[in-house]
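Everything below concerns the one structure shown next.
The complex appears here minus one protein chain, its other protein chains still in place.
As written, the chains take the letters A and B, and residue 1 is the first residue of each chain.
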Amino acid sequence: MGFTLVLGGARSGKSRHAEALVARHAAPWAYIATAEAWDGEMRDRIAQHQARRDARWATIGAPLDLPGALDQAGDRPALVDCLTLWLTNLMLGEHDVAAATAALEAALDGRAAPTVLVANEVGLGIVPENRLARAFRDQAGLLNQRLAARAAHVHFVAAGLPLVMKGDA
Amino acid sequence: MGFTLVLGGARSGKSRHAEALVARHAAPWAYIATAEAWDGEMRDRIAQHQARRDARWATIGAPLDLPGALDQAGDRPALVDCLTLWLTNLMLGEHDVAAATAALEAALDGRAAPTVLVANEVGLGIVPENRLARAFRDQAGLLNQRLAARAAHVHFVAAGLPLVMKGDA
Partner (left out) sequence: MGFTLVLGGARSGKSRHAEALVARHAAPWAYIATAEAWDGEMRDRIAQHQARRDARWATIGAPLDLPGALDQAGDRPALVDCLTLWLTNLMLGEHDVAAATAALEAALDGRAAPTVLVANEVGLGIVPENRLARAFRDQAGLLNQRLAARAAHVHFVAAGLPLVMKGDA
């Protein structure tokens, strides 16, 4: 079964939209969280997202190992939130992004249950002055392109409203 | 009557598009300006926008009190330009954003005349290094989501071209 990629900016409502897509299927659902609570600000963001989800969501923490988390999700419809933080974790840990991306693609190809992946669009501002930020922006854009090419459905979310870029609504 | 929300980036042509939407209705029109001329750069931007509008537009300055300005506009079709500067003014003055947003929503619900609101989309670049910028980006995104959910029509403008996200063109 093809997966759905939900793209959007910060605070665009992309996570909420992705949750609604997963919740079209019968519960229980798996929420695969790539965020790590390094600081208070991140902890707050994670807590806000969690507060929205009820007990039918089982949270699987996966800062790096998305194939393992998808395997653990098994037959349950799954939401991966989000790929851009996963990429951040890979880059900060100096992991092989190309190899990790290929492993993710293989895991997605092998999945039978519905899967929705959330990613940030980060390339529509001014060129960052910081070289690392430029490198990250490049990697994030390339990852989004790769997954969008493989996805059955791609939605772009702005102000909570989805725009279908590929496949169905 | 439902309102229209026009979203777009900097220099996307969103104000011009919003003016054209208001000008579909009979003049006179109310232009509700949230900008304040703190410095020369802002003064130039305001002057450029004003130079485009003819005498059928009555300008109402409203850096903070949008409900009052909408009340003053009365039966005239009104343009609010823009919500993102209004949010900036609220945050700089340490006003209660949630309360101000609720008051704006109530004022919009009570309006019979056509209303078009302009807002910036600011969340599609790299995460800002500045914590205040991140907080602002969050608030702006949440405000856009809230108003988009309530709007009858939402247009996203890029390079002067509108894309209908909700409602009609």
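To be clear about the criterion, contacts are C-beta pairs under 8 Å (C-beta built on N, C-alpha and C of every residue); 3 or more make two chains touch, one makes a residue touch a chain.
Worth saying up front: this structure is predicted, and the values here are computed from it rather than measured.
A.B. asks: Among B:Ala47, B:Ala99 or B:Leu161, choose the residue that contacts the chain missing from this document, as touch is defined above.
C.D. replies: B:Leu161
A.B. asks: What chain A residues would touch the chain not displayed?
C.D. replies: 5, 7, 9, 119, 121-127, 129, 131, 134, 137-138, 140-142, 144-145, 147-149, 154, 156, 163, 165-166
A.B. asks: In terms of residues, what is the contact footprint of the unshown chain on chain B?
C.D. replies: Touch set of chain B with respect to the missing chain: 8-13, 41, 121-126, 128, 130, 133, 136-137, 158-161, 163.
What we mean here is this: only the chains that are shown with their structure count from here on.
A.B. asks: Quick one: chain A and chain B, Cα centre-to-centre, how many Å?
C.D. replies: 31
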